[in-house]
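Of the protein chains in this complex, all but one are displayed in their positions.
Note that the chains are named A, B and C in the order they appear, and that numbering of residues resets to 1 at the start of each chain.
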Amino acid sequence: MVSAMPSPILIIASALGAAFLLGLLDERRTRTAWAITLATLGFMGLVSALWLLALATGQSSTVDVFTAGTPPPFAINLRMGLAEAALSTLVTLTGLFAAIALKAPLWAHGRRAMAVLLILVMALAGIILTRDLFNLFVFFELAVIATAGMILLADDERALSAGFKYLIVAQFFSALLLIGIIFAYQVTGTLNLDGMLPDAGGAHAGVTATQVGAIAFFLMLIALIAELKPFPANGWALDIYESAHPAFSAIFSAASGAAALFAVDKLLAIGGDAWLGIATGVGIVTFLVANVLALPQRNDRRLLGYSSVAQTGLVLVVIGQRDILGDGYLFIAFGILVAHAVAKAGLYWLSGLIAGRGLEDWAALRTRPLLMLAFASFLALLTGLPPFPSFYAKWDLVHLLASHDRLALLGFVLFGTLIEAGYLFRWFGHAIKRAAPADSVACPAERLIPILTALVAAWGLGYLWGALSGQANLLLSLPLLFALAFVLLDWLPARIKNTLAIAGMLGYFALTYQDYDPLRLIFALIFLVGGAIVLLASYHAPGRRAGFYPSAMLMYAGLAMLVQAQDSFAFFAAWELLTVGSYFLILRGKASEPHALSYMLFSLGGAFLILAGFALAAQGQLQLPLEALGAVVEPLSGWVFLLLAVGFMSKTAVLGLHIWLPGAHAEAETDVSPMVSGILLKAGLLGLFILVMNMGKQQLYGVELTHLMLWLGALTALAGNLLAAFQEDAKRLLAYSSIGQMGYAVFGLALMNHLGWLMALMFVINHYIYKSMLFLSVGGVAKRTGTRDMYRMGGLITLMPLSFIAVLIGIIAISGVPPLSGFGGRWIFYNAILDSDARLPMIVLFFAGPIAFLYLFRLIHTIFLGQLKDEHRRVREAPFWIVLPQMLFVTMLIIFAVVPGMALRHVDAYISQFIPNGALSWQGLTITSQYGYWSPVSIMIIIGVIFMLVFGYLLLINRRAQKVKQFNIAFAAERPYRPETTHFAWNFFAPYRKALGFLMLPLVTRFWSTLTDLLNTAGDLGRRLYTGNGQTYAIHFLVFVVIVFLLGMGGQP
Amino acid sequence: MSFDWIKIPQALLTVFVVFNFGLLLNALIAKIAARVGRRQGIPIWQNYVDLIKNIGQRSLITHGVHFYLGPVFRLTGGVGLLLFVPTIYGSEMFSNLSFAGDLILALYFVFFGTLGMALGAAESGHPYSAIGVSRGLSQVTAAELPFALAVFAVALQYQTLSVTDIVAAQQGGILHWTLFTNPLAVAAAMLSFLGSMMRPPFDVVLAPQEIPIGPPTEYHSSYLALLQTNRAIFPIAKIVIYMNLFFGGAASWPVFALKVFLIYMVSVFVGVVFPRFRVEQSIRWFLIWAVPLGVLAILWV
Amino acid sequence: MKEELQKRVVKGPDGVEFEVEPLRDYYCEALPQVERPAYAQIIEDLFNWARSESIWILGFGTGCGAIEMRPLMTPRFDAYRYGIQWRPTPRQANLFVISGYLSVKTLKRVIRSYEQMQNPKYVVGLGSCTINGGMYFDSYNTIKRLDQYLPVDLYITGCMPRPEALLAGFLDLKKLIRAGKADGANHYAENFAWYKANQKQVIQDWDMPDYNW
């Protein structure tokens, strides 16, 4: 097989030959030149790919190619190993597709430009393949010259100055590199990289053994690192990114970066572990700072430039951590690198299609769903979301960092990623929500092909990394595939897709329901069956409803996988999937852009905490079964618990992490609100359930963490309820109410006793039913009245009776008044706290309880009761499909109220496995606890009978009552002026605000907005470092060298 | 499923007794309040007369279905509350329908009538109704808190949520009453009691001079009759809970009458000498004076 | 007609325009019915007794005579002894005491409040102003004879009548009620057209439905 392989040197030779050939060609024969260019690049790519295949499948092993027929040090040698093959495939293919994307300028400039492109790609391939230092230098200089040449292809006049700045700093790089090389040569007597390693024969101790050698090595290293655009020596690169032709920027970011990284990697391999710290330090600083500086960017290409710089920094961190990464090194480094390369190339190519340079100009993509998909995929690649390579890579990286106690670095990496996600998804939000430019995107084939190739590559690599990861391959999991199928089916009418979706979810439940334990069965029921019921409401949407089903099904897929997850990896992957899906869903709302972003950021932040928690718990493993969480020992267990709990509670919107929720839930579409409120919030609770069940009580510095959770839950309940009482917007009210309800559930879990958990589960079920129902009714009302402000409504009871009934039943249930199911929750709550020692947080919860009446009454009164407004006199009942699920929910509520045992008994028994004490006794109709008893059926019958008797009596004697209209009220001998002035609704609880308004200062919002403001301001101030002056950039470089020298080597070579 | 059908007439008997007792007691209280002002006051049977008159009104109006349901909810709440709690300790006959649930059921059922009434009143579209409800709900959040804390303290103290068991634990002499075994809880509860009896200084809901009687402002004729019936039953039912929890319960009807009267008188004593609070004053008052007592009670148990 | 009562065209949330006619859409247009005793005589007697023993006065002082009603609540007179109470809302009141002169402006409010009371309901005219205008006999904007506008069950003469006179009047009213003779509400319904015509004659800016439920 080896003999059949084309020599790697062909990669370089063919490019050189073709470049010469182009030089000989007639100036006018552009087409031929073009064909030659593409063919050459294709050939280079083919050779690289063949090697990659052969090496990856083990059919071939690493080979050294001796150029002059003699081994080093007497001649230059090239090496083709797995990494080289992969990188040269990446570089050459990027070159090929960039060439296609560059068609217009290449044709305009003719064969010379094509030759320059070929030389550039050749030089990059050379950097990757060569094992000779001076050869490396030559290839670098070639790359510099070719890059400077390619920059000239830009339409942007400013590229000229950018190119010149590049040349200035490149001169500095090359001077340092050359001096370093020559001294290294002096020390070791060879230019061959392998010759600089400590000689096995003992001839010399390696290049870094002597002082001169160390400085030489440092000079080489710093010069190569400088090519990676490290902070702060990277102003030149950003200017190029901003002004160069985007198709070239793709090469500059994806290919040049990759090649330079590999050069650093090669160099570090001979320097030994002592030098890795420099790479890590430079990498992490660059990663963090570049991401912060990217925050205030409004120019898409410059933003991508910052992101490129940051990503390269991240890979540099990985290179710097190679000492602990072991076998996973290549998997991780390449996972991040190819994700970055593919995404960045794709994004730059996309940017070539966009006319404007502002971030909001990307709204133009909205007319092209395929390009939008590509955009989303690229962003997901960059952020490291499943199922893309960077996700697997980041998972492994974090686990390895955690197992070697490099926790600060781990924190920085995750924090930087979060910031990056911040600006990337803000950008995505702009693209989805901002006004699209009038002229749609023109998509010539040569622009489209590279993008689509990148898209295919992204998913293909996702599959590949999944297969390589040693974890479950996400792209093989049924729910995810089902969700992705909707991407392909997006052309179908919404109703058909809806039917498919419902059938799929029910089918999947039927397929798997035997696999769950009773607790998970409840959650699976809510996620899948409950989700299907909510989806009934989606039948009301006309047309295609583009993008809705992929997003929704992605969320449900994540939820389905979450319930099934048995190990940390599956759990985390599912968690990320559902986060992404719900983000897309929320983003669909009319004014939801900022809220979706803050949702995404809080969720990702939480997810990263979960990731860190799992990584800490795994202790060197790359995953752990969820049951094994309990095996984590002190003092680590406390931290694991804390990280996981905070992560999960970011999803349940605990106080402090709640500010995303109201906007996200309120601005979402009518049928999306119940999904993200009624269903999605339960994901966090499932996580908490798993956490407390497996880990039990944990302490940190002597503080009982579950006790903290108790306080948090109680305060959340109070804050949620209080804030809900003062909302004018009906959906915001419900959203705040959700915060409060989740507070109860968290409190129940944190009680750490049998009934506490049962109560939490009761809230899970109840909250799903009534919050879904209420969001649907309120959504239906808002749809009909055209407003969500409650004070603008009023008196709708006769016009929308079914919605009214749903809200009525819903608020009785939430308030916990017998006979509906909310009471069961309260009853269990009281019994649970009797069993607990934590009395103070409970008081807060007691206070929170009656406050629920405030917002509930307000909800029903200001919408349905009171005075009907002029413009609503002809309003009709909400659409059938929105009402239907509500009526189902009403039925469910009543059934659950009468026979709560149906759902709870099994879970009760299941919880007994963990906490044997305090189980309920389910005898006959009466439910008995250690302290009290309760008989739902009797309550329902008694209340029903009394109610009907009194009602019947009143009907009997009042049968002749005169029905009057809304202004027939005893209005202090006057008559009402207009309904608006008669409807008491706005600022409904003014006295309450007077008494307790101080509790509602938006401290949390202020905290987070100050934090983001600080970051943004830091970015805005920091980027002023880049003055645009080439000499300043050169000084930056020199300062960078000095700083790294001082910090990295302590001034001591 | 076996059900003691005899419980139904027994429960009806309880309702009947309490209804009459309540009507008379209300009149008596009104007379006492009048005597404080050196008036003669209403005749003792006046409430009966008012009730009959209101039933006898020939015309009435309705603002809609829910307007109808308001008083129905209200009365159901009152009667239900009465029946969910055993009235006479040790009497099978007057243990009513307490098999359906324990103390928690009673506590939450208190809100059934309030909420239903609020909804019915709001259906009338009268702003005073809505303002009254707004005031009432605002006050309830603060006023109920000490009571809830006291109840919880008592439940902790006796380690049960069953009203019968709590009463049983207080038998054997006056010093066994919660009043003496857990005075903090009782103090908190009694302060809360002031807030729930719609008497000055906490009558912010009805507030005749500000928002002419608030929620029921549109109710008349037989609607009002139902509300009046409830006015007779509901306070008694509520006091029965207090009596059972804090004052040793009642083993016979005379003791019952005496204790209910005395507990009721607490709110009357306060009511006749104080003018009305503003809403936010009332809220602050409960939070500052009553809640700390409740908190102490819980921590002390 | 006031601006807020005029027909107006509004646009619904769905963009469809339609007309709102406040007097028709916001007010009940039904006219009052004559409500005859519906039960057996013995029950009606019981009701009449109860009505007479439970007189709820609408707390609406229309003129200077209102000052003479306040002492009735004091220990000296204590009208509560006789089952007489004051209610703040016409919905729950049975007795409307027109306490003195009635300007045209107030008349409008009085009519509205009276019509919002439930049958059976009673009107007592207090002082000579309600009988013949009293000292305002030649005023341009007070009415002279109350019973042209509302069915009066009883007059209490004097200018002003003392609280004792009021008490005496109320006791007389009780007798009327018990005898079933205080049937002003039905009288009003029967002669509705006549009363309305009289009312509209003096109230120039009539801006309410014919009957205020």
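Methods note: contacts are C-beta pairs under 8 Å (C-beta built on N, C-alpha and C of every residue); 3 or more make two chains touch, one makes a residue touch a chain.
By our rule, contacts and distances are computed from a predicted model.
Among the names given as "ABC transporter permease", "Cation:proton antiporter subunit C", "Formate dehydrogenase major subunit" or "Sarcosine oxidase subunit gamma", UniProt records the absent chain under the name "Cation:proton antiporter subunit C".
When the full complex is examined, the chain removed from view is found to touch A.
The missing chain, though absent from the display, is touched by one residue of A:Arg158, A:Lys697 or A:Arg876; that residue is A:Arg158.
Residue A:Gly149 is the one among A:Gly149, A:Gly466 or A:Gly647 that touches the chain not shown.
Summary of contacts with the chain left out: across A:Leu136, A:Leu153, A:Leu191 or A:Met505, the touching residue is A:Leu191. The hidden chain makes contact, of the residues A:Phe66, A:Trp107, A:Phe134 or A:Trp922, with A:Phe134. Residues of subunit A that touch the chain left out of view are 134, 138, 141, 144-145, 148-149, 152, 157-158, 160-165, 167-168, 170-172, 174-175, 178-179, 181-183, 185-186, 191, 235, 238-239, 242-243, 1023-1024, 1026-1031, 1034-1035, 1038.
As a convention for this text, only the chains that are shown with their structure count from here on.
The pair with more inter-chain C-beta contacts, choosing from A-B and B-C, is A-B.
A straight line joining the Cα centres of subunit A and subunit B is 54 Å long. One inter-chain figure worth recording: subunit B and subunit C are separated by 35 Å, centre to centre, where each centre is the mean of the chain's CA atoms.
Along subunit A, residues 962-964, 966-968, 970 each make contact with two or more other chains. For subunit C, the set of residues touching two or more other chains reads 28, 33, 89, 91, 213. Every residue of subunit B that touches subunit A in the complex is listed here, in rising order: 1, 55, 59-66, 68-69, 71-73, 75-76, 79-80, 83-84, 97, 99-105, 108-109, 111-112, 115, 118-119, 122-127, 130-131, 133-135, 137-138, 140-142, 144-145, 148-149, 152, 155-156, 159-162, 212, 217-218, 221-223, 226, 278-280, 283-284, 294-295, 298-299. Partner subunit C is touched in their complex by these residues of subunit A: 784-787, 870-875, 962-968, 970, 973-979.
Taken in their complex, subunit B has these residues touching subunit C: 34, 37-43, 46, 49-50, 52-53, 55-61, 208-209, 212-213, 217-221, 224.
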